[in-house]
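Got a structure here, written out as structure tokens. Questions coming.
Of the protein chains in this complex, all but one are displayed in their positions.
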Amino acid sequence: MALAPGIFTNALLYGVLLSMMATGLTLTYLTTKIPNFAHGNFVTLGAYLGYILFKFYNVNPYYSIPLTAVVCGAVAVFVYRVVLRPLANRGAPTIALMIVTLAINLLFIGFFGIIGDVLTNVYRFGDADFFLLSRLDFSMSGISGVMIVSLVCLIGTVVSIYLLLSKTNFGLAMTASVEKPSLAETIGIKVDRVYTISWLIGGALAGLAGSLIVFYLPVGPNFANSFIISIFAASILGGLTSIYGAVVGGMVIGTSQIVVTSYLGSILGPWVLSYQAAVPILIMVGVLLFLPAGITSISLSKGVAKRKT
Amino acid sequence: MSTSPILSVNGVSKSFGRLVALDDVSFTLERKTVTILIGPNGSGKTTLVNVVSGLYKPDKGNVQFESDRIDGRPPHEIYRKGLARTFQIPSLFPKLTVLENVLVAAVGNPGEGLVRAPFKRTWVKAEREEKRKALEILEAVKLISHKDQMASNLSGGQSKLLEMARALMSGAKLLLLDEPVSGVNPTLAHEILASMIKMRDEFSVTFLFIEHRLDIALNYVDRVIAMANGQVIRSGDSQSVITDPRVVEAYLGG
Partner (left out) sequence: MAIMIFGLDAGLLLVDFITTAALYLIISLSLNLEYGFSGVPDFGKVLFVTAGAAICGGVAGRLAVYLLGMTIPGGFLANNTVVAPQITTILQGNIPVSLAIFFCAVIIAAVVGGALGFVMSFPAIRLREDYLAMLLFVLSVFVQVFLINYSPLAGGQNGISIPDPYAWTGNSYYASMVVMAITAVLAYLLISRISTSPTGRVLRALRDNPVAAEALGKDVVGIRRNVLILASAIAAIAGALYSFYTLSFNPYSFNPLQWTFYPFLIIILGGLANIRGTLVGTIVFWVMLKAISIGAPSFQNYIPFDTVWLNYLLPGFLIIAIIFLRPEGILKERPTKTV
């Protein structure tokens, strides 16, 4: 049985956006070692900003992307500097930091809920609680604009990161800070500035994804919760310490979630489709139990698959 | 009261690849003695201690503890038999008090099991006895005034004393110590070593320890074993060993 053609573009778009979000998450984890459960909220923030700028100033969300990315990056930096870093410096265990990010997640949800309610009650926006702006999208030869722009953004992101890491001093500083922070410190690298910038970029990438997502999926205050597991699954699949892995992981999780369940659904019956949320979970469980360092830990040399530990 | 040696090491050899760490090492330890193991770096002292405590299996030879062969047995089994060993970096339980750290070291407390735990009567007697013993030990190592302090608040020297107290609590009859007074100020070093003597006399514990601070340590030992290049080159009382020309040469030459 053939799968509907829309499925593949759908899956691809989902994968691209997930890659962007996972890259941001991996970036913040690999530098500061804090699994950030609030990462999805940066995405939601980007979506809300796009929505608000459109509603108030009639700006098409595509054009507000730069501003949105900057704001989300700044908010991420705020979260890191004001909340997480002081606690980490005090020696708070990772679990405590994870709980704190969960708390931040709750604060964001409450905040978005309040904003939505205010916009509905005070400004009379009918869709403030749950909005989708796909009607503002353009299309080129049958492909939706968001697909094109997202793909371009992802490619741009990967290329920029590659250039940043390999060609700039900052990239060098970052590699050093990740591999041997104490050593990096002694040769004059401001490790903490590297960390802060990684949160800036991570938040910006999330904001970027959020701006694009308004064209594709309906957004509400709880939006992050429906995504955060997929984002983590993507990062973990790629290996929480590999940026390129996150890109691959995002594509795999995103496409598999849609394609696999559709495919299995056409064979086994429609009941499979409701288990779509289970796909990233099962992948994540499998990786955590059997291949905790992700797929990037498998290195192929001389035709024999070896596992890096 | 047994008069056989508590430990006997017979013809033990151990190599790592092409590096010969121990070469046909043999010696015995008599009960209730304090013996120091000396030698320049790389002479095999730590490897010897690792073999005896079960971390390594010897390539050749055997180790007898209380007439039981222990070479090749896993460390926790050897520990249960009464041979304990401390490490250079004390490994304590930071959020437990000093007293609790010692109490945890007790072997076979009936209250340590989810089934018995809720029923106080099944363990209260043993627990009281162990608390009494723990306090006695802490008294002996002069940590009694710190008994309710968090273990993380102890100084380096005090941590080492606590480690020794723990080993005693488990009923160890032979204690292997890896540099018990390194990095410790002289006053505390004397205290630690004096505690060892006390434990030897009051609790009938035998000691074998590695140490470089010979100026302080030699005052407290019954016997000295000198090693170089994986071999025992001399053993006996401190005066005769340290004046032995081979020992002097090993220290100055290597």
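Each chain gets a letter, A and B, in the order it is written, and its residues are counted from 1.
Everything below uses one rule, namely that a contact is a pair of C-beta atoms (placed from the backbone, for glycine too) under 8 Å apart; a residue touches a chain by one contact, two chains touch by 3 or more.
Predicted model, so just to flag it, every value in this text is computed and none were measured.
In the complete assembly, the contact with the undisplayed chain comes from A:Ile281, out of A:Ala74, A:Leu132, A:Val260 or A:Ile281. Looking at B:Leu37, B:Leu103, B:Ala140 or B:Ile225, the residue that reaches the missing chain in the full complex is B:Leu103. Of the candidate positions A:Met21, A:Ile104 or A:Met174, contact with the unshown chain belongs to A:Ile104.
Checked against the full complex, the one of B:Leu7, B:Leu92 or B:Ala250 touching the unshown chain is B:Leu92.
Not every partner is drawn; the one left out touches chain B at residues 75-76, 79-80, 91-97, 99-101, 103-105, 107, 109, 111-114, 116-120, 123-124, 127-128, 131, 148, 166, 170.
Although one chain is not displayed, its contacts with chain A can still be listed: residues 35, 83, 86-87, 92-96, 98-100, 102-107, 109-111, 113-114, 117-118, 121-122, 221, 229, 232-233, 236, 271, 274-275, 277-278, 281-282, 284-285, 288-289, 292.
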